[in-house]
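Take this structure first; my questions come after.
FYI, not all chains are in this one, though none of them got moved.
The chains carry the letters A, B, C and D, assigned in the order they are written, with residues numbered from 1 in each.
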Amino acid sequence: MNRVLPILTILFAILAFWYAAAIWMNAPWQNILNGRANLENVPFLEFAQQTWAQDKPVLPAPHQVAAEIWNATMGLEFTSRRSLALHAWITLSATLLGFVFGTALGVVLAVAIIHNDATDRSLMPWIIASQTIPILAIAPMVVVGLGAVGLTGLVPKALISMYLSFFPVVVGMVKGLRSPEAIQLDLMRTYDANPWQVFWKLRWPAALPMLFASMKVGIAISLIGAVVAELSNAAGGGLGVRLLTGSYNGQTIQIWAALFIAAGLAAVLVAMVGAAEKIVNARIGVRA
Amino acid sequence: MTSSTTGTGVALPVVKAEHLGLTFSTNDGDVVALSDVNLTIEKGDFVSFIGPSGCGKTTFLRTIADLEQPTSGTLEINGQTPENARKDRAYGYVFQAPALYPWRTIEKNIALPLEIMGHSAQQQAERIKRTMDLVNLSGFEKKFPWQLSGGMQQRASIARALAFDADLLLMDEPFGALDEIVRDHLNSELLKLWDRTKKTICFVTHSIPEAVYLSTKIVVMSPRPGRVTDIIESNLPRERPLDIRETPEFLAIAARVRDGLRAGHSYEEVV
Amino acid sequence: MPGHYWFAMVSAWGFAWLFVDQLSGEIRRGAVPRKTMGLLIPAVFGVALLVVWEIVTRGANVPPVLLPAPSAIGAQLANSAPILWADFVQTFVKSVIPGYIIGCLAGLVVAIAVDRSPFLKAGLLPIGNFMSALPIIGIAPIMVMWFGFDWQSKAAVVVAMTFFPMLVNTVAGLNAASSIERDLMRTYAANYWQTLLKLRLPAAGPFIFNALKINSTLALIGAIVAEFFGTPVVGMGFRISTGVGRLAIDLVWAEIAVAAVAGSAFYGVIALIERGVTFWHPSVRGGRA
Amino acid sequence: ADALTLQLKWVTQAQFAGYLVAEAKGFYDEENIDLTILPGGPNIAPEQVIAGGGADIIVTWMAAGLAARDTGVPLVNIAQPFKRSGLMMICPVEKEIKTVADFPGHTLGVWFFGNEYPFFAWMNKEGIATDGSAGGVTVLQQSFDIQPMIQGQADCISVMTYNEYGQALDAGYGPDNLTIFNYTEMGNDLLEDGLYVMEDTLSDPAKVDAYTRFVRASMKGWAYALDNPEEAAQIVVDSDETGAAELAHQLYMVGEVSKLVDADDAALDMTTYDRTVKALLDQSIIKAQPEGAYTTVVTDALK
C-alpha cells in the first residue's frame, strides 16, 4: 500500500506535466488548423481539447497513447501483423535470448580476464574498442553475413543484443570478482584452494551485488539492442520496425504507443532482475 | 598429511628461518616488519610469539603461511619452500580477524575448508558438530556471522581451523576476544589436542601467563624493525593443570618474558 | 583461401599469442616495467588482429564493400583526416561529452534523491526503470523534434542513454557501506549530507565508476546512432550512414576506427581516474581495475 | 523452379506494388520462379547486400547503382520500370521561396543514404554552393518523413510524389500553400527504381533466362497493379510484415506511382540514362563514363 501512493503521486505529476506540454507543443499546428477553418477566439478549454485530439500531434496526449496501446494489443488478434502485442513478443524473445547469451558471455570473459593476465591485457582493450563500434553500422553486415550461413530471424537480433549487453556484465563482473578482501583471499590460499574453488566459494558470492547491478543495465541495453537490430532487419517485425515504419508514415501516436510498450517491457524486465536479487539476498543472509 | 621426515627418517625442523627479513614498501616509505629473524621450530613444539603491537608477529606467521614473501634470508617449512608446504596443506591458520564469509552461515563457514579438501558430507557434518561443541557455539549453526558477537565470531574461526587436521597450527591471537573462563577452557582443550595429536603450534598472544602456560618455547619480539630478542625454552612438564600457574617455575618464566618484553619495548623511545 | 594464406594467418596469430603470453609472464614476475610493456600487449594483439584481417580479406577475396582490408582503411584515414576531424568534433566534443556529463550527473542526483526519500524511491525508481530502455531509435526522432537537428538533440539522446546505468549503479553503491561504518556515523550524529559525503559516496565509488565506464562507450554509440535520424551534414554517425549508402565502406571503417580510438581513450581516462580515486578498494589494491 | 532473391530499396510499400502483386498473384510461379522478397530500410544498402551475396536482384536508383559500379560493385541495369522521377522539393509559402534563386541562405532537407545525388546534381547545375559557404544553402540530413517541415527546422524538404507529399496533403499542406520544385518538370530527373544484377551472372545463359522470366512476371504484376489499384493496395498492406502500412495511404501511392511507371515497357530510356550519367560525371560522383552498366538482353528477350 505504501508503495502505491508514491507511484501514483509521481505518475499524476507526470501526467499533469504531459498534458500541459501537449497543449504547448501542439498549439502552433492547432492555430494553423483553426486559422484555415476560420475559427477564432477558441476558448482555452476547447483549444486544449483540440490539441489533445490531433491526428498527428507533435506530442500526443496520454489518453491517445493509452487508447492506441489498448487498441493495438487488446483490440486485435495476437497473430495480427498490426498487433503491438505480437511485435512486443518478437522483440522480447530476441531481448531475452540476447540477454542470456550476453550475460553468459560477459561472465565467461570476466572469469578469463581475472584469471589470466594475458587475456586481461590483450582482450580488455579490444572488448572496450568493440563497444565503440556503432552497431547500427555493422548490423546490416551482420544480418547479411549471418543470412549467408543460414541464420535468420531471431538469432541475428539476439546476437546484436548480446553484443551490447555483455559489456556491462564484463565490466561489472571484473570489478565484482576482484572485490573480495585480501584476508578472504588469504584464507583460500591457506587451504590451497584451486582457482575453481576460489571462484565458486569466494569470488562469485562476493561479486553478486555487482552482478545484479550489471544485469539490470544489461537487460535494459539488451532491449535497446534488439530494437536497434530490427532497424536492419525490417522483415521480421518487432517494436523497432514499428517505431521506424510508424515514423515514415508520420503516425506519431503509434510511435509513442510502441515506445511505451518497449519502455514497459524494460521496466518489467528490470524489476524481474530486481526480484531475483531480493530472493538471492535473502538466501545468502544479506543484512536487511 | 605431510611427512616432516626425510627418507632416512631424520626429523626435519617444521619451521626454519635464517636471517629472515621482510620490508613493506608503502606510499609513505618503507616499513621494516621483520629483520634478521633466526628461528627453528621442531615437530611437536608449542611456540608462543609475544611482543608489542606492530612488531611483526602477524607478518612472521603470514610468511610461514606463504602469504607474504620474505625480502631477504631463507625460510623452510618441513624442509620445503613455504609455497610447497602450503600446497601440501601443511598448516591450519587462525587469522587475527575472524574472516568469516558473510554469505555463509556459521556451519557453512566451518565446512568451507572441508568442502575444499573434499571431505564427504557425512564427515563434514560430524566434524562441524565436534568443533562447534569444542568452542561452545552449538545452537548457532544456522546464524550468519553478523548475528554473532565478536568473541563468538572468533570462536567460529577457531573451529574452522580445527575442523581439518593440519600438522601445523598457526594461531594469531585466537583467544584475544574471549573472557577468562572460556579462555582457560580453550587453553586446556588446545593443550589436550596438542598432546594427543602431536601437532606443532605457533601461537601469537599478548597474555604472558597464557604464553607460559601453553608453550614449550616462547619467542619474544621487539618492535620496528621486528627482531627476535629472546627465545625462552620452557621446562614445565608436558602435563599442565591450570594451577601450575601459581608455581615458582611458572612465575620465573613469566618474569623473564615480561622483562624481555619491557626491554624490547620501544615505548620510552617513541613517546 | 589458398594454403599460404592459411599458413600466414595461423603463424601471425600464434606468434602474437606466444609473445603476449611471455610478456605478461615477465610483467607478473616484475622482470619488465608494467607501465610501458603493459601497453605493448594490447598493441601486439591489435597488430596481430589487423594482420589476420588483412590476410583474410585478401585471401578469401572478401568484397571490399562488405569488409575492406585494414590497409585500405588506413589509406582512407590518411586521406580524409580533415573530414574525420570535423566529424569527431561534431559528435564527440559537442554531443558525447556534454551529454555524458549531464546524463551521469542526472543519474547520480536522482539516485541520491531516491536514496534520500523513501517516497521518491517508491515513486521514481519504477519510472527510472521505465526510462531505462527507451530505445534510442524511439527517442532520437523525439529529441530531434524537441531540441532541433544539431548536436543538442544528440546530446539529449546521450543523456537519456547514460542516465539509467548511473542510476542503477549508484543506488546499488549507496548500499555498499557496511553497517558498522554507518553505525560510526550515527554515533557522531552526522547529518545526512555528512554521511553521504564522507561515507556513502566514497563507498559507492567502485559502483559509480562502473557506470562511468559503461557509459563512456554507451554515450558514443548513442550519439552516433542518434545522428541517423537527421543531422547537419557532419558527424560520425552521419558519415557512417551516408557512407554505407554510397558504398564508401572504407570511409565508414575509417570513421569506426576513429570512434574506437576515441572511445577507448575515453574509457582509459575514466579507468585511470578510477584507479586514483578508488585506490583503497580491494579490486584496485590487489591488482588492476 | 529457379530461386531468386529480390532486395527492395525501401520498406514494403506500394512503390514496389508490381513485385508484391506478381508474387501474390502467382505470376512468378507461372514463370517457374521461386522469389523471395526482402524489404529494405534506412540502413540497408541493396548494393551492399547484393555484393555480399544476400540477393540476386536489387531495386535501386540509377545514381546509386552507377556510383556503386564506380566503387567496384559491377552492377548492371537489366530493366527500368520507373521512367520518371517522383522526387520533389517543397517549401511552405511563408518561407518566401518562389524560385531557385531564392534558395541561398535557406536550410534544405535532403535524404542521404544514396538518395542525395539528384539534389546535388541539381544544385551543381544551378551553381549553388552546398558546402555551407556564404551565398550557398545549408543542407540538413533529413529524416525520412515530413517532420522537419512541420516543425520548421528546414525551409524546404524533400518528398516523393507518391509518399511524403501525400502525408503533407494529409497534414493540410497543398499546392496553394506550398512552393513545389518537381525534379521531372525541371528536367533534372535522374532515373529511379530500376532492376540491377551482378555483371558476372550475365555470362550464364540460364541466369539470364531466369532474369527474363522474372522481369516478365514483374511487368505483368505492374500492369495488374496499375489496373487494379484497390486490390494492389490491399496486397501491399497484406504483404507488410510490420503491420504499419495503411490502406488509404497505399492506395494513394499506387495512384501516384502509376504516373511514373510504364508497365508495358521495361526497357531503359537512353535519353534519361545519358542525362543521369552526365549529371553524375559533372559532379564527379562517378569518375569515368560507365561501360556496360546496362544490358538490353533481358528487355530484348521480352519483346
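Worth a mention:
Rule of thumb we're sticking to: a residue touches a chain if its C-beta (ideal position, glycine included) is under 8 Å from a C-beta of that chain, and two chains touch if they have at least 3 such contacts.
Quantities reported herein were computed from a predicted structural model and do not represent experimental measurements.
Only one copy of each distinct protein chain is displayed here, while the full complex in this structure file has the stoichiometry A x1, B x2, C x1, D x1.
In this section, only the chains that are shown with their structure count from here on.
With centres defined by CA atoms alone, the chain at the far end from subunit B is D.
Chain C has its Cα centroid nearest to the centroid of all protein Cα atoms in the structure. Separating the centre of subunit A from that of subunit D, both taken as means of CA atoms, is a distance of 35 Å.
Centre-to-centre spacing of subunit C and subunit D amounts to 38 Å, using the average Cα coordinate of each chain. For subunit D, the set of residues touching two or more other chains reads 42-43, 45, 48, 52, 143, 147, 151.
Residues of subunit A in contact with at least two other chains: 58, 136, 140-141, 144-145, 181, 231, 244, 247, 287. In terms of inter-chain touching, the protein chains here follow a pattern that is not a line, ring, star or complete graph.
Every pair of chains meeting the contact definition is listed here: A-B, A-C, A-D, C-D.
Subunit C contributes residues 63-66, 141, 144-145, 148-149, 227-233, 238, 241-242, 244-249 to its touches with subunit D in the complex. Chain contact summary for the complex, subunit A toward subunit B: residues 181, 183-184, 186-193, 197, 201-202, 205-206, 208, 284-287.
Put simply, subunit D touches subunit C in their complex at residues 42-43, 45, 47-48, 51-52, 64, 67-68, 71-73, 112-116, 138-143, 147-148, 151, 153.
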